[in-house]
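Note that this complex is displayed minus one protein chain, with the remaining chains in position.
Up next is chain A:
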Amino acid sequence: MGKDFTSALRPAIVLALLFAALLGIAYPLAMTGLGQLLFPVQANGSLVRDASGQAIGSTVVGQAFTGERYFRTRPSAAGKGYDGMASSGSNLGPTSRVLADRVTADVAAARAAGISGPLPADLVTASGSGLDPDLSPTAALAQAPRIARLRGLPLDRVQALVASITVRPLLGDPRVNVLALNRALDATGRR
C-alpha cells in the first residue's frame, strides 16, 4: 500500500500540471482564437446593431419588451427581468401558491390587453433561463390585434409579419424571435 502511494505522487502531480496546461489553457485559448477567426459574430454574442452601429441586443438572447406598442416577451425570473448577468428560472413548483398568484395576475393583464380565449402557456409562464428570445406563434398572434390597433396597421399585415419571422425547425417546435419581430414591426414605417 505504501509503495502504491509513493509511486503515484510523481505521475499524479506532473500529469495534473501537464493536463492543466493542455486542457485548461491551450484548448480554450486555441478555440477562442479559431472561433474569433471563423465565426467572429457568433463568438462575441451574435450582437444585432442598428443603422448607426450601436449594439441593440443579441439574436439569440431575449430582452424585455414591456410597452404596449411592441410584442411582449415572456415573464422572466432573471434578476428584475431579462437580466443578462443573472440567468434564472422561477423554480416554482406545480403546487406553489406564489406561482398561482403570479399567473393569475399575468392572466388578468393579458385579458386587460384584449386577449380572450385560452391563453397560450408560454405567454404567462417564466422560461428556464429568464432570457428566452422566442414566443410560440400562437402567443405572438394573440398579441397581433393589440399591435395592429395601436400602430394603425391592418391586422392581416401584422399577422403576415409574424408568419414571416416564424421559424419551423425539423426537430423542434416553431418559434418567433421577438427582437426580430419587433424590429420588423418598426421597419414597417408607421410607429
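The rule is short, and it goes like this: a residue touches a chain if its C-beta (ideal position, glycine included) is under 8 Å from a C-beta of that chain, and two chains touch if they have at least 3 such contacts; residues count from 1.
FYI, contacts and distances are computed from a predicted model.
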Protein name, per the UniProt record, of whichever chain is missing from view ("YCII-related domain-containing protein", "High-affinity zinc uptake system membrane protein ZnuB", "NADH-quinone oxidoreductase subunit F" or "Potassium-transporting ATPase potassium-binding subunit"): "Potassium-transporting ATPase potassium-binding subunit"
Among A:Ala86, A:Ala113 or A:Ala160, the residue in touch with the chain that has been omitted: A:Ala86
Interface with the unshown chain - residue positions in chain A: 1, 4-5, 7-16, 18-20, 22-25, 27-28, 31-32, 34-36, 38-39, 42-47, 54-67, 70, 74, 78, 82-97, 99-100, 103-104, 107, 111, 118-122, 124-136, 169, 171-173, 175, 179, 182-183, 186
